[in-house]
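One protein chain omitted, others in place.
Take a look at chain A:
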Amino acid sequence: MTTSTLRPVHVVGGGELGPLVERALETVDAVAPSACVVAPVPRRAPLADLTDARLADEVAGSLEAVLAAVRGELTHLGSGAQRGSGAHRGSGGRLVFVLPAEPLMAVGGGTAPSAVTNGVLSMARTLSIELARDAVTVNVLAVAAEESSGGTDPTASLTAQLAALLGPGGERITGQEIYLTAGSDLGRLRP
């Protein structure tokens, strides 16, 4: 867990996009308790290579890591969910999931990374509904890698979106999925 911004934003999950998120947050001022969950995502592999052990470690293990990371942030975000109290109303934190766009969209040889990223997407969708009663917003940013988005560095786009979600006015934005792909996903069906 690190704090890297004017107002601390927790970056958790341990995924490869963590350093990018840290960089993007450098100039973002969060106005509420906030956390970015960066899912650890397995590498692409042909289906034939996905042994039972790899499915267990890489797919279930990654999703378990995300669940643990989110649960670890609930109190910080001001969610009553951790205490299991339906009556509690939290004070309104901001939770953002950052995912790689390519496996989220689908890619050949991407069974494991697509299972993880889409599992996290659905987890985020459910949490946006569950945590609404605590006024916690939950959103997803899908970021395409530089090489698959025309060589454009995603950092500035990520900063802009994080500033919108974590900054003033972000309290009315929840359950959204924003693709930062420089158009590399246009014309495709999203999950």
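Convention: a contact is a pair of C-beta atoms (placed from the backbone, for glycine too) under 8 Å apart; a residue touches a chain by one contact, two chains touch by 3 or more; residues count from 1.
In the analysis below, contacts and distances are computed from a predicted model.
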Per UniProt, and picking from "4Fe-4S dicluster domain-containing protein", "ABC-2 type transport system ATP-binding protein", "Urea ABC transporter permease subunit UrtC" or "3-ketoacyl-ACP reductase", the hidden chain is "3-ketoacyl-ACP reductase"
Among listed residues A:79, A:137, A:161 or A:181, the absent chain is touched only by A:79
Chain A positions in touch with the non-displayed chain are 46-48, 50, 52, 55-56, 59-60, 63-64, 67-68, 70-71, 74, 79-84, 103-131, 175, 191
